[in-house]
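A single protein chain has been omitted from the complex, and every remaining protein chain is retained in its original position.
Per-chain residue numbering starts at 1, and chain names A, B and C are given in the order in which the chains are listed.
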Amino acid sequence: MLVRRFYDDRLAQASFLIGCQQTGDAIVIDPARDIAPYLEAARNEGVRIAHVSETHIHADFVSGTRELAHATGATVHLSGAGGADWQYRYPASDQVSLLQPDDVITLGRVTLRVLHTPGHTPEHIAFVVTDRARSLEPVAIVSGDFLFVGDVGRPDLLEVAAGVAGTKEASARSLFHSLQQLAALPDHLQVWPGHGAGSACGKALGSLPSSTLGYERLTGWAFQASDEAAFVAAVLEGQPTPPPYFAHMKHVNRDGAELLGNAAPAMLAFADLAAARRDGTLLDIRPIAAYQQQHLRGTISIPLRQSLTKWAGWLIPYDRPLYLIADDAAAAVQAQRALAAIGLDRVAGVFGVDALRDAAVAGETESGRRVTILDAARLQHGGTVIIDVREDDEWSHGHISAAVHHPLGTLMTTMAGFDRATPVAVHCQGGTRSAIAASVLDAMGFGDVTDLSGGWKEWQRKVSPA
Amino acid sequence: MLVRRFYDDRLAQASFLIGCQQTGDAIVIDPARDIAPYLEAARNEGVRIAHVSETHIHADFVSGTRELAHATGATVHLSGAGGADWQYRYPASDQVSLLQPDDVITLGRVTLRVLHTPGHTPEHIAFVVTDRARSLEPVAIVSGDFLFVGDVGRPDLLEVAAGVAGTKEASARSLFHSLQQLAALPDHLQVWPGHGAGSACGKALGSLPSSTLGYERLTGWAFQASDEAAFVAAVLEGQPTPPPYFAHMKHVNRDGAELLGNAAPAMLAFADLAAARRDGTLLDIRPIAAYQQQHLRGTISIPLRQSLTKWAGWLIPYDRPLYLIADDAAAAVQAQRALAAIGLDRVAGVFGVDALRDAAVAGETESGRRVTILDAARLQHGGTVIIDVREDDEWSHGHISAAVHHPLGTLMTTMAGFDRATPVAVHCQGGTRSAIAASVLDAMGFGDVTDLSGGWKEWQRKVSPA
Amino acid sequence: MLVRRFYDDRLAQASFLIGCQQTGDAIVIDPARDIAPYLEAARNEGVRIAHVSETHIHADFVSGTRELAHATGATVHLSGAGGADWQYRYPASDQVSLLQPDDVITLGRVTLRVLHTPGHTPEHIAFVVTDRARSLEPVAIVSGDFLFVGDVGRPDLLEVAAGVAGTKEASARSLFHSLQQLAALPDHLQVWPGHGAGSACGKALGSLPSSTLGYERLTGWAFQASDEAAFVAAVLEGQPTPPPYFAHMKHVNRDGAELLGNAAPAMLAFADLAAARRDGTLLDIRPIAAYQQQHLRGTISIPLRQSLTKWAGWLIPYDRPLYLIADDAAAAVQAQRALAAIGLDRVAGVFGVDALRDAAVAGETESGRRVTILDAARLQHGGTVIIDVREDDEWSHGHISAAVHHPLGTLMTTMAGFDRATPVAVHCQGGTRSAIAASVLDAMGFGDVTDLSGGWKEWQRKVSPA
Partner (left out) sequence: MLVRRFYDDRLAQASFLIGCQQTGDAIVIDPARDIAPYLEAARNEGVRIAHVSETHIHADFVSGTRELAHATGATVHLSGAGGADWQYRYPASDQVSLLQPDDVITLGRVTLRVLHTPGHTPEHIAFVVTDRARSLEPVAIVSGDFLFVGDVGRPDLLEVAAGVAGTKEASARSLFHSLQQLAALPDHLQVWPGHGAGSACGKALGSLPSSTLGYERLTGWAFQASDEAAFVAAVLEGQPTPPPYFAHMKHVNRDGAELLGNAAPAMLAFADLAAARRDGTLLDIRPIAAYQQQHLRGTISIPLRQSLTKWAGWLIPYDRPLYLIADDAAAAVQAQRALAAIGLDRVAGVFGVDALRDAAVAGETESGRRVTILDAARLQHGGTVIIDVREDDEWSHGHISAAVHHPLGTLMTTMAGFDRATPVAVHCQGGTRSAIAASVLDAMGFGDVTDLSGGWKEWQRKVSPA
């Protein structure tokens, strides 16, 4: 048996290539939309991707199932176990096989048996993997968002993110019963989950790539609940706020994501800027420093290298064309791919260095203001409001006493009512998020924005050491 | 707890970074000599490498323990359990701590408890890892070359590779007893071994990166042996021939490998060629095609991209200076690092494109001969000897009827007595090894050498389909 | 004044950016279709491309005039001096200004005065450049294909390449009179021509990038002709055969080349191969070695790195879709751009490594045969025909006695009638062209093709030293 795990750091998301070396048959489970890594791995390992499947309708990224099936001719296996309300609606032309509990997918001497594990979502399935070349005992469970290392998949997303009111308790109860099913499986079973630490699909995911059923049974909080009611209460408590794009993803993945073309976005000239401004969003993906040196007025800066996927999901609207500001076409293509991972497919064009230069000549650019956080007191004294854009838990571990707290993800909403003439200065933990936040406030119309470099780390080191 | 696994495909070798995110303390176990990946990972994960250790005195690669300790200031932990004959002999200036059974290394809330597991080597230890942030139950065992996925570390290397006669049965018995120790550990324990499929440190290593103790107990052949005698017989049977450099590695790693400098090898001119030829070995690391197009007479071709480490261990002598033929300095530096991984440290200089051009003008170069394997019959009819350089198991699965069999690793020895005037043609499975083999024969003085492209795969497809 | 010369080695073609640093105005003359270098240079030099022009309707490459004007908004200046038959037919929507003799284009303190210089083509113009910041004396003439270093632009292309019968003598006479015009210009005038050594637009172009009018008057053969008749005879003698695509270019450039999009060609799967084979041409742009190792049956191999533009102009038909075989998308995009330079715009898709692997499994691939040229005698003795694919002048300087001569450019035509069962072996000067030739013969259906590496150079060195 052959297993390759793929992990997308930005999405904290895992997918798996499982195959039989003797016959060369392989399956990919929970593929991301950028399918190049699967094709390359199959090539290197000498196997053929004959099957593609997924554990459930994902909410946090666009599934690559259709894309990969299209590129390889593989059969698509989708859960048919979700009941009438949770059936996939892929185009009729797609070659789809619906899976029911105890169905088995066979790859040479490797088999995958389907478990129906509702809770995180109604149609969720998991795969019990057996390597018959070694034994009839199962090796592992590909558990998707059902069971994580140290956690379980949250059952409240349908209600909280997708707006299906009144479902979270029922889902939590389903999840409790799904966990009972595992009693029949051995301690030595490896657990290969769909997410790692940092995912919003749970609240306490561990950072190990895998675990074992025995270890989770002994140590996982979800297995210690005394009864269903206790479990339901525990699992619904303390879940993080999901990003707004999750609701959109559910529909995209249920209906089958559109196939990506190969087309690179068009390079635009300064003359195209007025129209882009009118009906689209401007997103600057260059390094922070380039943005601060010179940028188009009204752009949001989320550097390609720094969590573009994550922050775009919070800060960029889905219903408008998106225009990138990029150093070159290659960076734009990378960004296009990263944005497509969460369904931001409407990249309508790219303004490059030529357009920027022409904009500068026309007086349409400005530069940013960045001072060390050690200046915060001086700024505050002069009337500037200090805004801390970190997460709740970071804030609660310590913060500058006179700062106000507006986490980056929801900054546009929470700052919407403020007077744009107020001087503001933003900081975060180390200086990455504050740069994005400064651009957001600038794009919202604040006229006097300062980015405080160094962040809380530097403040602690130099001003108030613990 | 944080775990990062590093895997060197060329050596089929795994090393581990294990740390505690809360305190930032980390250890690296079984580091390779190129330590850049560990430094980078520690930086990305925000931990500090405060400890370095290794499971045993490696035979198949140069340990990076000293190198990494030197770069980080980390404490070195070495096995002190090997008895008088198997003690490390690191320089007195090194900061070394000797480990005994049940010693514990503590990294914040993570602990590693030492097991003495002799068999593969007398001093071999393993680490039982516990993540006290989750539970007092252990999570995993870092098993080194004691326990693999589906196999155990071979106990005969001391005798076969290092020439310590009469030790393999005793070692096999030690190994049997080491395995008994595992009875006290739970089924759910993850097993993180030091090698994967392809390593010469065992005979049947699985390709999964990890397993569980329960699964191995149920399915591993080594756990099924009825008694000690049966185990000893089984474990000593069918082990592959180790490469000749293994013997050398043992001494290097026992005494502490020399620290690598940063110096790139010197670029040499054509004028230096005569001296290089006289007392050194010429190794062409350019792509096969470049070698075949034009090469210095008497060079061995092992392309950087294709198993340089593996074949250099079989084909390049350790006791002479080594001269590279390379396209550019960057390739030479990469090769230098890859060769250093197995202790081939004597890279004395590099001949680049300028030297090659001057050599061509001086008539010191030649080009290779390559035809499709479909020409094999015609060549044979004309008196050419067809040589199959694949491994024994490949040969036994099928071969060209009139071919003779000389595996690449030992080709220099087995062909030493042949008449150099005999026309020879070499083939392998797909065309990579035969190109190396052709260069070896050319360097040995054979005057009429042909590389047969396509290999056994093409022959099967076109001439004798199964 | 600012001058930047751009030189495309593959086309031996020069273009010029000329500007005034004080006002920032600039012109590009004779741009190639890949306009990125002009945009980058303008950016670096801090000037704006406000004008684009060209000396004549080019026959050897697709003009970038429209492309560059579109990207910059520059005014297009075209010759209006060609008479009724030689007027440009750009789309009416383009912003075109027609130039007449003595018209002046002004860029700040730099002026370009138009000379009408028919001969190479009827509408040909040249520009006399004056830097008024230094003097009212002219600095240089941008001479296009009128006057080269040591040569003049051939007047026979209209007849020979474009098929306008009976025009070459008249054109030669025009050229003679155009040269008389230069009498009014000073010796110190720099001459900046449109081509360097290797171009097929003349017969004896020097390799210096520029010359002076005084030096050319003293030493250039065209200025030494005693009278018109002697000049006409001399200029029409010994001109090289132009590649077949020249005829096509004339129409493309007269009508205004189509704008290039940004779209990368689609990656195709093995399943698309049958259709591609049916109605298109297969072109393998991978390195020679990759082609020889394994290629699709029936493909022509012209590696991206080696004169792709030049040989594609001879060997690839313009009227069929073109399918590339490439290692990756980036290489395909580079090839697409290189092919677009000569108007091969119909790249319909790309077969990558995945498609090749599937083709290999299906038995649709084969490998090449390559032996050293030292084997030529042995092959010939066995009945193989040895074909020398070098140019006429190379052949006439020396060749293998029993070889036959078929230059690569016209190989498809001259070998069309041969029996495909004849074993053939090809060689060139050093081994680059013979590899292309071997693929051409293979694609034509020859069943037993051998590439002779080393070429005439190796033969001379080892077999028949001069």
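The definition used in the following text is that a residue touches a chain if its C-beta (ideal position, glycine included) is under 8 Å from a C-beta of that chain, and two chains touch if they have at least 3 such contacts.
Every value quoted in this text rests on a predicted model; they were computed, and no experiment measured them.
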item: Partner chains on view for the chain not depicted; value: A, B, C
item: Touching residue (missing chain; options A:53, A:111, A:292 or A:429); value: A:292
item: Which residue of B:234, B:267 or B:463 touches the chain not shown here; value: B:267
item: Option touching the unshown chain, where B:71, B:98 or B:444 are the choices; value: B:71
item: Touching residue (missing chain; options B:39, B:204 or B:463); value: B:39
item: Interface with the unshown chain - residue positions in chain C; value: 1-3, 21, 134-135, 137, 139, 150, 186-190, 206-215, 217-219
item: Where the missing chain touches chain A, by residue; value: 287-290, 292-294, 363, 366-372, 375, 431, 450, 453-454, 458, 461-462
item: Touching residues (missing chain, whole complex) on chain B; value: 39, 43, 71, 73, 261-267, 269, 271, 329, 353-354, 357
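Here, only the chains that are shown with their structure count from here on.
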item: Chain A and chain B: spacing of chain centres that average the CA atoms, whole Å; value: 38
item: Intercentroid distance (Cα basis), chain C paired with chain A, Å; value: 49
item: Chain C residues counted as touching two or more neighbouring chains; value: none
